[in-house]
Structures are given as C-alpha cells and as structure tokens.
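Yeah, one chain of the complex is gone here, protein chain that is, but the others are all in their spots.
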C-alpha cells in the first residue's frame, strides 16, 4: 500500500529558520562501522524518496565485518544524492559531509567540495581517537579546515547522552543513539520529514519501548539542535522531482535482481530453483530470494560454487527456472560446468555481481573486469549470451529479459551486475503486474515410446533452440552430456563435420539473438564528433557526463549497451556514424577489445581500476580531450 | 649411446625385386584398437627415422579405452610420413593404407589418394565383421575399389597362424602376432630394415621367448610375403633426408615437454614439483615426468585440478620449480587459483594440452580453442604470459623458455600445447647439454629480522619482478595473499590509486616481456600480398602450405607465433607490410580476435573445428582465394 | 493406473555399449536393467546421472532420462534435479576416482543431506578412462602409470567416509556376484534417503584381479561375509564368524564359541560406530562384509524438506503475490 504523502503528517516539527531552495544535494555520512552510518544513509534515502526527490546512493563499507573501532579500515560511508531533477549517479563531490570520528574525516574529506558543509561529532575527536586513526593532531583544529569548509562542530555524544538521560539506559546504549542525533541534524538541514524515520524506529524497536523512545528523543534533539544553534544559518529545500507518474518505492540492485527473478518465475509459470554459494557482493540476492518460498522458490546453499552451478543445471534439466549467482572468483570455479550447461543447451541464468579483482582482490569494491571472463572463461568454443543491468532498478528488467532469452534460445544466459549497482539504490516505479511480459515456455508432450522413431533432442526451431523435454515425459527418454553430440539425435559423435556443424550452430544460435533484441538506442544525435559507448553500472556517470557535454554544445552522444553478446544488430552503423568512439570502463578495456576486434573501430578507452565508480567530472574532463576544440569554444 | 647406422646390420633380408626411389611416403595403418596399430606405427616411425628419413606422425585413437571389437568407434589409426626432404606434417592424402577390418576400411578410405596402395587383411572381412562395422556387404568386393586403388588382399590371419604354428601358442595369442605380419609387408614395401623392430621384440618379449620368436616369425613371414607374392610389383625406397648434422632420436610431444621441464630444472638448479590430475591428452607428461625422481622430481597426483594448481603454487612459494598440466576442462577448474598465482607473483608453469571442446567435447581429438581461456579465463584483470610450441620436438624448447620467462618475470607462464603435437612425433636432434641456456635463479639472502626495516616483498627489479624470498630465509618473513596488496610492502591495501597502480604494473610486467623475447621471424619476403599468421600445432601445415604458395610464385610469407602474450614487439610492423593477413586456426578465430583488436588489422581467418589438424591442400586452396589472381597466373 | 509390464530389455537404449570386453561394468548394467522392471517405476520417471569415467558412460546405455555430466559432480546435478522433481527416481553412477577424488566433497555433502537418490559407486581401484593411474582406493604401494615406485597415499574407504557423513543407507556388492548385486541395488532403490552401494568392479585392462579375492567364486566364500540383518556375521561356509571383544572385532570358528558370543548385525542402528568397524574390515587381514551395512529409516530427506518449506510458506503466507511484494514497505505516489 502506498503511504500517505509525507507532509500530511504532523509528527514533524516545522523550522522557523530561513530555507534556501536548491536543485540537489550530495551528502555523505561517514563514521565507524559501529556507528550505524548505513542505517542513517538508508533512512535519509527513503525519506528523500518519499519527499518526491530522485535519489541515488553509494554505500561504501569496509572489507572487514567489524574492523577495529576507530581505525581508518573501519570507516563506513554512505553517500546519497537527492534532487528535484532526474539524476543518475550518487554525485561526485559532496555538498555536505558528516563525520563521526577522525578516521572518517581524514578518509573522506578529499571528496567535500570547497565551501561544503562539514559536520563533525566533536566528541569523537579525542586524542585517543586521533591516535587510533593515525592522525598527528586533532584535524578539526587545523586552520585550513575552517578556511576551506563550513565546519560545524557538534558534541553529539554528550548532547545525545543528555537527550536520552531520562531513559536511564546506561552509557553504552545511550551512545548508540547518537546516529539518530546526527540524523536529526541532517534532517533539519535538508528540511526532511522526521515521520518515516519515526515510523521505522517504532517498527524496529517497538518491542523495546525505552530504546524506541530514546532513539526518537535523540532524533528530535538533533533536529532541535539544528533549529536552535547559531552555527546553522539556513536550511536547504529540494523540491520533488518530475518523475514519471506512478507508485514508487526505493530499491537496491540485488533486491531488484531477486524481485526480477521471482517475477520472471511467475511470468513464465515456472518455479524457481536458486542454487548458490555465498560470496560478497552477491549474497544478498540469495538472502532476498530465499524469502520467497511461498512463490515456489527452492533455494539451495551448496557446498561450493561448482555444486551450485551443477545443481542449477540439474534443476534446468528437470524443467525448473534455474538460477545461480556469484562473483568473480566463484564464476571462475563455475567455468567448467557452465561449459556443460552450454553443451546441454538448457535454459538457466548465471549472475555475476562483479567486484574488484583479480583473485580475491577487493571484495567489497566495484569493478567491471569480468566481461572477458564471461565471454571466454571456459574451455573450447563456448559462446553464451551476456546482458548487463545499468542501474539498481534495471536489475529487475534484466532478470526478466535474461529468462526470456534463455528459454526461447535454450541457452544459459549470463547477467553481469556489479557491486556498485548491487548495493546502490534508486526510486523504482512499481510496475503493474499485468503490464509485465508473459514468458511462454513449452515442453514437448509425451507419447508412447517408439524405438523406430525415437525422440530427437537436438532438433531445432527457428531460434535454433532445441526442445526442452523434461524427465517424467512419456516416451521422450534421452541422454544428454558433455561429449560432442550428433546433430538432431543428440547421440555422442566424433564425426569431424558434425563437430564443425555443432560448433557453428551453437555460435549461430547466440548470434541470432541479435535479430530478436531491440536495436541499440542512442542518447543524443545519431551522428557526431563523439560517441561514448558504455555498459553496465557506469550508465549513470556516462549519461550525466554526455548530458553535460551536450549542454556545453558538443556533438556528443551516448550509447549504453545492455546486450554484450551478441551486440545489437545496428551497433556497427552507430559506431561508424561518429568521428570518435570512446569507451569508459571500470577495467583495462574489456568491451573495447571486443568492439575493436569485431568492428575494427579505433575506439579509445577511459579506464579506471580503483574499486570505485566513475565521477562525472573526471569523465567530462577526459572526454573533452577527444572532442574538437572548436566545439569547446562554441560552448564557451 | 647412438646406435650403429641401421644398414650395417645383416639381420634384415635384402629384396631382390625392383625398387623405385620416391621423395616421401604417407602411410596409415588402421585396425581395431586391439590390433596393435599404434605399436606398428611407432615401429615404422622409428625404423624410418633410423633410416635417416625425416618423419612426422599422427596417431588417432578412439575415445573409448577399448571400444567393442570391430566397430567403427573402435578403429585405431596411425599415420606416418617419411621423406628424404624436410617435412613438417604427417601428410595429407595417403599413398598407402593398411586396413585390418571393414570398420577400418570404411572410416579411412576417404583419405587414400586415387591409385594409392590399399592393403587389406582379407581374413578380417568376414560377414560378421562387416555387420559389426555396419557395412552392407564386403567392401573389398566392390568393383569401384579395385578400379580406384591398387588393392592387395592378404589373408593375414591365416598366414600368420601358419607362420607361428610351430610355437603352438593357441589361436588367440597366435592371432595377436598378425600386426607383426602386417608390419613385415609394410617394411618390405618401403624397403625398411627389420633390425630395429627385431631388437624391440627382443627387449619387449625377451622374458617370453616363444612370444618373441612367434612375433619375429610373423614379421619375417610378412616380409617374405611381400617379396614373393605377385601382387606386389616393386618396392619403394626413400633416401635419407638432409637434416642438420647431429645425433637424432624420435620424440613425441608430451615426452619432449617432460624432458624440457626436467632440463629446465637442471639448468636452473631447481628441483621440480609437478602437481597434476590426469586428463587426456595431458596425462602422458605426468607419466613421463614421474620417472625422473632421480632428477629430484616430486610428482603429485592431486585429488583434482584445483588441488594440483594450489599445490603447484605452494611449491613455488617454497622455492621449487613448480609445474602443473592439464587440458581444457581441468584448466577451467584451475582458473581461480591461477588468478592467485598471478597475484602472488610467483614463477610457475601451467601447461594446457588442448583437446576438442567445449565441455568434455572430443577428449582424444585436437583443437586450439583454449587460447582465449588462457588469456581471460580468470576473474578480474589477470594477465599471464602465454607461449605455444609448434611441433613435438619444440615442446622441449618451449618448456625451457617458459621457466626462464617465469623466473625472470616472477609470473606463472602458460604453455598451450595440443593433442596433435602431444601425441605426434618427429626426429629430434639431441642437444649438447652444455649448449643449453643456464637459467639463473636467485633468492634474496637472509638477514636478522629488523622491525624498523622490514623486508619488502613487492619491490621490483627492471623486469618489474619482485624478489623470490622463500620460507626458511632468516628475517624475510612476509605474508602473501589474494587481496590487493600495497606496492612495495605487500600489505593488504584497499587504496584506490594503489589498486590502479598494481593493476597497471601487473599488466606492464607481462607487456615488458616483449622487450626481452626475440623479434618475430618471418618465412618468406618481409612484405608482400599475403601473410599467413599462425600459432601452435598448425605450424607444419601452415609452413608447408606457404612453401607451396611460394613455389607457385605467390608473394606470400608465413609468421608463426610462439609468443601469444605478449606478442613480439615487431609484429605490428610485419602485419602492416602485407596486403592481406590470414590466420588459420583450429578454432573459430581466437588469435584473430586478439590481432584484430590490438592492431586493427582486417585479418581473415581459416577456421576448422573438426578435431583434426589442417591438411596442407585445404590450406593452399583457401589461401589462394586471398591472393591476387595475377600471382596465380604468374605461377601458372 | 495400470503400468505396462516392462522387461530388462526395455531399459536398454539403442546405443552400442563401449566398455572393454570383460569389464565388470557389463554385469552391473545387466543387473540394473534386470531389477528396474520389478521396481515398477516407469522409464520416463527414472533418471541416471553420472560423472566422467568408464563407469560414467552408464546412462547412455539406459533407455531412461540421463545425464553424463562432468567429472566428480554428479551429486550436484542430482541435487538440483531431485529437489525440484522429487517424484523422479534418480540414480547417480560414479567411479572411485569420480566420487572420491575430484568429487569427494559433493559425495559427502549429498550423503549428509540425505537426498533421496541412489548412488552406485563402481570401485575398480583405478582410473580406467584415463588409462590406468592410481585412484584414492588403490592399494598403498600400488605401481601404476603415475606411481612407478608405488603409491604413497593411504587409501580411502568409501564406506567409512559415507558412515562418517551419517549416510542413511550404506552397502557393498560385487560385480560377479550377480544375484547379490541385483538384490542390493533393489534395496538401495527402495530406501528413502541417499543410498550408497559400492560395487567391487573389475577393470580387466588396468587393474585386473585387484579384487579377485572377492570376485572369484571360489575365493569369495572365504573372504566375504554376506551381511544379513539380525544374523551373526558368518562366512567360510558357516564355519567362521565375527566376535566383538572389548572394542575390537576378531574372527572365530563357529564351532568353538557359543552363538551368543557372535556379533549380530544391526543395519538399523543409528550410531554408525559398529558399522564403521565393519567397513574397516579389510582383506587379507579380515574378511570383508558385503550387503547392507546400514539402513536407517526416518531421517528427513533433503528433497522432502526443501519442498515442505515451500508448502509451509505457502500455507503461512499464501501463494506469492507479486503486486503485494512490490508494494511492501514504504512507497509513494508521483503525479
């Protein structure tokens, strides 16, 4: 049920101070892992979304479960941009930064824009904390800070203690409320309603009324602090964005993926089998999907990725909607079995939520460096279709499309998500269930067994798909396996020309998908000086960067690929319509290598391998280098 | 010790029939797996090599251990070409074909040239055998056979029984001698000395004198049959080839690989650890290497390929020359651990003897379809050097070079062999051990531990190699692992710019190998109409095809790549010096994709995925299509 | 519903069998085809899943559904299949290398999950398909292609490992002892939960006679004990038996000790410790038991439970409703 518009609620106090209207705000909340920054961020996101803003988030948490308190390694951050316009990224530089301790300050300050607001929990900056964070002296005392930023020091810990004193909770628990105090300040600063968070507090701590009351008190105290302290002159208002009409909710990428899968299962009237082994940053898909047992989901936490992949194939053989998920190292383990899945020509989905590589790499960071692994990470000629979502919400559609392609082609389909969209969130317009595409899946019908006219498991339809005959079907008994099989009959065959034929056919059936998927869309003029070609999670940054270039008067366009194998059928034409093609990627140039090889286009790359998404500004700066100077002047 | 030249021996009878001198002969011996064709082929190869011919072989055995007797699936073949010129392939079409049963005849006849000699074991063509082979009537009776080929029917079974009757062995054992009878005929036909085979019989069956005597009797009877029967008019002589002077022996690819490894071990004064899991067609490397325990070889048959790879890394960490081997499916399993090997920057060798893929594919057949897996079959940016031998004997040098590159770069090196060269054989000039390159390997020396100045495991030399400090060394204690590591110190690091730097460095250290390896050689003029670019086991066929084109007057050259990552530094220049580049591969175009992407050269491909090597004729036929007609005329 | 009466041959596929002449695999195939009709299960509801190895060619020869998968992973495929299609009868065919070397982990896990499938482990104590390297069940010191100076690994006992994983059905039979083999396979099929049958199988090409003591009709009387529930463990034509003294087993002559002193076989005992003692009896020191070492009923199966949770969730929350899911939690309206 859609909640009532937030402003109808009177639980939230109204500020009497001046308020300035701005188009958008980028704020980052940074503190120790134990400080509850992820919770604070999620609340701010939800509240802003409920206020009608467009929002985009970027949580960034430490690799350790709970790195030692106060250390730099233990810093947990959550960035959110909310705006009255459509936005596509969580923002580059920060308008405001909240820091709970010295470690959070020194590791995050670099991203705060000059003149930006820096709110610091003064109480967290003791000499001891400074030492743990390995900073020489209290960074708040440095002159340069006050000169560069609008520094607001707040003794949050002591103020929170005061605010919750009446509940007599003990220092430790009382101190846990300080993130709500910080939240109160932030809410005041950006004119946010307290109501959704109050509701959240109630839901979450309802069973422990003092805790709930204390958190509420802290939140209100923070808000009151903003309202009363001299330090804050005015607050900021961000109006509601003009989004497509509809009912909205906030959604995270992994969540959207799980929902898309369960939707695909319903739309195809196939029960889902989800076989996986936990790995960061993919595990949350499992955690979400396993809640949907009442949708007929059978989730299987296997002993390893290989067993997960094999069980997925086994379930596909049995006629289920079979899905597996992992991240790079786990996908590497699945390679051999993926080859079998391809050879068996059964439909299934293989999700890779990419993370920083190689090897164990940077498990909690994002990267796009598994594209070539997805293409070639198996022995022999083993082509598989690959598609990639471009944003958290888009994971939903991607999952549905993957299942459609898999079933109509009879092939495992790879989805390449990444840590950035998996953990990021955005407002998502809830689709009408009836408007979602049905996925028609058919199994050949049984008939009495006829030795003279045996079933032909490798006969093909116009998509070159073979029939999906499942155990239990009378008369269609057949054997599948990883040895090369004879065309039509599926029997083992060592015949040289048959092998050539089957190899060609497996390639052709993937290639032919290009005839069925939409043509590549293009943002901007259909020809010009510069085409920015991108894929996957970099959509937002590339789109925004190209918009900026267009705004500057450049003849630049953006094509964002969802289909990486095969490419859309009109891609060559598009590539040839621009003087220059540049491919920004969070890897050393993997899509670029495919594009150059296939189309012999001298595409350049902007490549960042830092475990972080692109900044819009860095993209713009690099992209203009590829544009004729004249355009820059034209804009100037 | 080199044996005496064969002709000094008087054990061999001398023919009194006419003999014709020819440049080379291609013959294939085909029969049931139980018929001993591989043995026959090996003997003929050795004998021809001892006679001073250049030889090249192509054994082709069934996928099953012993497929049911008499079936097509059970046919085992061995092809050998011996010549008085240097040759590079086992030949395209057959001058002579020996068939022991109907299955062997129908599955092999297609390769016999018109007018070629067809020797058939008449006794093997009973109605029952025809039925098992699924042929309607006795194929020997078809008129077309006598019209097309020089058919010689020999009742081998009965003649053998007669010949060995005196030893009273029982029919079963007596019949086993018939391959030696066939051998006798073949030896007579091609004027081969019986002596090496008589010696072999003696060595092998010495402990069972009747068996030895019976086999000898069968061999001699076969020879006598050739000498006496009317059916054979004349025999053929192939003179000794002009090979580089030296002591020669015959060598198979897997054997040469094993010997190269053990040589590298000696040359680097490093004991070898060989960790593997059996798989066709790589297992013979294990079988050979494990014989060399007195060279200090420790071979480990692991529980699977993953454990084999991990043990190899463990041994490398300990300071051994560490090697692992497998084929496509096993390499797929090793992918994750290979990524760790790359991250740890330890030297080791990973051998992939490629076979027909994908999945289980065609295990006993050859293919080159794991090149892109070698390049990209790991998560993240994980570049590894790749080199490929071009012939059986070349495996020896490749193994040595791999170890040299691995140690001087501190990186795992991949060797891509294939089933064709692994099981093929050729004469090999025995190198003087002193002439082989020493491989200098150094470990940093110990020193008292100093907490203030800890050891720096990721400091680099001019090759960007890090020091190979091994456990047991005082004061150099350090920890390695798969998480991204800080430059120089090797500590775990999540720093964005460090990750970029390390990613770039790992790529650069592979790229820089190009500065140290030789420039690409080219066979033929340095520029022209056509460059044939090839790699790995197709060397012989491509070289021969280009020779033929050159002989026809075409401006065609051949460049055969040994180094696939990185490419030789002058490759771009070479590519740009030809109007057309064509890349023949036993895959769908894997090298082609790398070349096109890297150099933006519109290289075409000749691609065969049939589990079989290229024929020279098919290459020539396809290549001329890429040549200007004028050249063809010029030659005509 | 009346099922057509099937014969052994109806279970034969149209593919040529391609094992070496004389291979023990033939006999196992024959017994399987023989017992299946009596189980009264239609062919189309029967699935054979195998790994890679000579033994793993088995599914190709059965006129049922089948999957010849990849090396060592058959239990994985079976898990996905049986969890989603519990009404199928699923057999896993594997070799000693396939199940205990590369596949050892999946083997343990399928057993501990008690997935209701039947595993037939063809133990020839060698890698057949790759032409004769030693396997995890090869003898210490065994000379093979990969161990020219003898194997140095201590062999694994598949039955011990299965018992440690608390498998609910653990049995052994012998390729040449066809009646016993057929009966054991039948019992395995009837057991609810994972059934493991180790079959001593002769590889006459690469390990001929390695288990002749058990396969040879004359020797087997002396060297094997045919286990029977509730009966003493007698062998040697009834002349010898097993007694437990303190914490050890020993061979006694039946005419020298009172019948009450003999160890009585209890295949239903949930604590597998004594069954483990049986599994560890090894020729030539001891006779080896064949038949059912362990058959424990009533342990929930993985396939039942995974499906029961789905049913329970449905009964608790109602059949999944997409629209309700999408609208759960905070939402807002635009426009």
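First chain written, first letter: the chains are A, B and C, and each begins at residue 1.
Going forward, contacts are C-beta pairs under 8 Å (C-beta built on N, C-alpha and C of every residue); 3 or more make two chains touch, one makes a residue touch a chain.
None of these values were measured; they are calculated from a predicted model.
**Student:** In the intact complex, which of the presented chains make contact with the chain not displayed?
**Tutor:** So, spelled out: the chain left out of view touches A, B, C.
**Student:** For a quick check of understanding: of B:13, B:475 or B:628, which residue touches the chain that isn't displayed?
**Tutor:** Spelled out, the listed residue whose C-beta touches the missing chain is B:475.
**Student:** Determine which one of B:39, B:243, B:552 or B:600 touches the chain that has been left out.
**Tutor:** Of the candidates B:39, B:243, B:552 or B:600, B:243 is in touch with the missing chain.
**Student:** Among C:38, C:256 or C:269, which residue is in contact with the omitted chain in the full complex?
**Tutor:** Going through C:38, C:256 or C:269 one by one, C:269 is the residue touching the chain not shown.
**Student:** Using the touch definition from the top, which of B:183, B:198 or B:306 touches the missing chain?
**Tutor:** Result: among the candidates, B:306 touches the missing chain.
**Student:** With the missing chain put back, which residues of subunit B would touch it? List them for me.
**Tutor:** On the subunit B side, contact with the omitted chain comes from 1-3, 5-6, 46, 49-50, 52, 196, 240, 243-250, 259, 262-263, 266, 271, 273, 275, 292-298, 300, 302-304, 306-320, 322, 336-337, 340, 344, 429-431, 433, 446, 449, 451, 454, 470-483, 491-492.
**Student:** List the subunit A residues touching the unshown chain?
**Tutor:** 64-69, 71, 73, 277-280, 283, 286-287, 290-291, 293, 299, 301, 303-305, 329, 359-360
**Student:** Contact with the hidden chain only, please: which subunit C residues?
**Tutor:** Residues 102-105, 108-109, 112-114, 136, 149-150, 152-157, 160-161, 163-166, 244, 247-248, 269, 271-274, 276-277, 280, 299-300, 302, 305-306, 309, 312-313 of subunit C touch the chain absent from view.
By definition in this document, only the chains that are shown with their structure count from here on.
**Student:** Centroid of subunit B to centroid of subunit C, CA atoms only: how many Å?
**Tutor:** Each chain's C-alpha centroid was found; their separation is 40 Å.
**Student:** Calculate how many whole Å lie between the centre of subunit A and the centre of subunit C, each centre taken as the average of the chain's C-alpha atoms.
**Tutor:** 44
**Student:** What whole-Å value do you get for the distance between subunit A and subunit B if each is reduced to the mean of its CA atoms?
**Tutor:** Roughly 47 Å separates the two chain centres.
**Student:** Which subunit C residues touch at least two other chains?
**Tutor:** 52, 68, 70
**Student:** Give the residues of subunit A that touch two or more other chains, as numbers and ranges in rising order.
**Tutor:** Answer for subunit A, listing residues that touch two or more other chains: 306, 336, 340, 481-483.
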